[in-house]
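Notes follow once the structure below has been shown.
The other protein chains are all here in position, but one chain of the complex has been omitted.
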Amino acid sequence: MTGWIEKNRSILDFTLSSLLRRKGKNLSLFAVYTLVVFMLGSAMFLTQAMKREAALILKDAPEIVVQRLLGGRYDPIPLEYSEKIRAIRGVSTAGPRLWGYYYDPVIGANYTLMVPRTDAPPPEKIIIGSGVSRSRKAGQGDIFSFRGYDGDNRNFTVAGELSPESELVSADLILMAEADFRGLFGFPAGQATDIVVSVRNPKEVLTIARKVAELLPDTRPIVRDEMVRTYDSVFDWRGGIVVVLLMMALLAFVIFAWEKASGLSADEKREIGILKAIGWETSDVIAVKAYEGLLVSFFSFSAGLLAAYGHVFFFSAFLFVPALKGWSVLYPEYRITPFIDLYQVAVLFFLTVVPYTVATIIPSWRAAIIDPDSVMRS
Amino acid sequence: MIKLLNVRKGFNLGRPNEFIAVGGVTLAMEANRVTVLKGPSGSGKTTLLSLIGCMARPTSGRITLRRGLLAGGYFPGGADAPEVEVTSLPERFLTEVRRRTFGFIFQQFNLVKGITVLENVMLPAYPLGEAHGAVKKRAHALLEMFDLAGRAVAKVEWLSGGEAQRVAIARALMNDPPVIIADEPTAHLDSKLSVAFMEIIARLKEQGKTAVIASHDPLVFGAPMVDRVVAVRDGLIDGEGQ
Partner (left out) sequence: MISELIRKNTGQARFSPRKSSLALILAGIGVLLVGLMFAHARFQRQADLPALGAVAAVVARLELTDLALFTEARYTRHPSQADLHSAFQDHPVALEHFPTGSIAGPPAGLRRRHDRLD
């Protein structure tokens, strides 16, 4: 056993000497490899963490939202629908929500105007999200002027701000009173944007949603699972696009690694011949190549992984922000909670280290079976 | 004692470019003697050396080694048989024989570039799994013996021809093999260094080593410590010298 350890350490010594003499080449390989792991890892960490965070944040979202559809698009829903829904067995509450969008030409952003069903601000007062206050540089006591459906301007005084911690869900929100909302948009009385439904037994959500769809055929119920799954698929898609792009980079990298490993130079072949001639076995030569791959992979993988972690969770994925943000004005400022697990790291490992290892070990095996007398023949 | 019995070696057999490098050689080499295989290039002496050194297997014929030459390890054929036929050993035993029985000195020395003199000398010991400290000490001792102590950490490409030659010899002696095999060792050396090389061979002979050298250099086969010169031509033995 000690002999085995000593032998492998000695082979490792030789591998390191051998790597160090092609410093430039191996460092550039390390840099490219690290970069690939970093990019893939960042994309993966970001999308996974956002998915988990969205699921956690939205766990108390309304259980069912009922929209009315008109011509395939959605339309204000009559208030009496909420009575009908409430009459369904198993429904505990059903109430109308009022919300809509307002485009602010001053800063070029879309606000979400909304009437909270509890603690709504008094008339002509608004409560703004921190994204709004930041981009408008507005605080308590400032006045917002909104142009109504009829062309008249209406003034609202900022009475408070939503907590900056909730920015991820509230950056663009403006809360106002119901009368102000209806007056501003000309939203007809007796109608609401949609209806939120809560259910007594969570297991019955789907049954109740189906009953709603049967009772009110012009509506579309959206259950909470679907909302959360929307975020799953949004981030899957988002991550997927990035991963597809990065896969091409990965492929190019694997081809590069294969090329490097299979295109053994005459010098390297001679060297393997020398080792064989002085008593190294095929397995010893393969061990050298395997350690070489292992060392490069291990150090690149851990460096890339740590860099990705720092990038996403300490620096809020600042390199990806331009792509995520686009020309969004009200993009929330948030620090991402590090939801990572071994599974993700393992996936990343299989996406990067395995292809590299396969691409380098196979050609080196071919080189390692050089006959020991090849050095004598040349 | 190394015995060759009707050994033949052919390449690309059965193809149009088939050729016979060694065509039926029977030869016995005594232990603790210096034997030179003399012959022009292409005579088959290098192939003969690689067959003796267990780097390649003969196409037919047998090679036997005296058991005393097979230091360490277990070899089949009965513990008390005086001789072992190496031609029939499986590959892993041949590797073992190459490691422990033979030390090789190649044409152009074939040092591994880019690593230090010390590491080059230590290389043959790496697969044996000996303690690193002991291996390093032995390598230092060998370097000292060949006046290379000051060059231990130098890269091999910085060495002079004479130094490279001595490093190659030190590497061949690393596992303390009983037999030294040298292929055209003086081909790239001037006369002074060639003479120096043969003096080192003389010293090794004094220590009880056996040497088999392939060369067509008169400074080699004419040297006083050479016990026997075997002329090789066209893959066959073509007479003997002193």
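Going by the order they are written in, the chains are A and B; count residues from 1 in each one.
Simple rule for what comes next: a contact is a pair of C-beta atoms (placed from the backbone, for glycine too) under 8 Å apart; a residue touches a chain by one contact, two chains touch by 3 or more.
Because the structure is predicted, anything quoted here is derived from the model rather than measured.
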**Report entry** Given A:L168, A:M247 or A:V347, the one touching the chain that is not displayed
**Finding:** A:L168
Report summary line: Given A:D232, A:E268 or A:D371, the correct residue touching the omitted chain is A:D232
Query - Selected from A:A213, A:M247 or A:I286 as touching the chain missing from the view - result: A:A213
Query - For chain A, the residues touching the chain missing from this view - result: 9-10, 12-13, 16-17, 20, 53-54, 56-62, 65, 67, 69, 72-74, 97, 101, 109-110, 112, 114, 116-119, 129, 131, 162-163, 165-173, 175, 194, 196, 206, 209-210, 213, 220-223, 225-227, 229-234, 236-238, 241, 295, 298-299, 302-303, 305-306, 309, 313, 323-332, 337-340, 342
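The rule we apply is simple: only the chains that are shown with their structure count from here on.
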Query raised in the report: Roughly how far is chain A from chain B, going centre to centre by Cα mean, in whole Å?
Result: 64
Query - Parts of chain B lying in touch with chain A, wherever the complex brings them together - result: 46-47, 49-50, 55-56, 92, 95, 98-100, 104, 106, 110-116, 119, 122-132, 135, 171, 175, 183
**Report entry** Contacting residues of chain A [partner chain B, same complex]
**Finding:** 2-7, 9-11, 13-14, 17-18, 21-22, 267, 270-271, 274-275, 277-281, 284, 371-373, 375-377
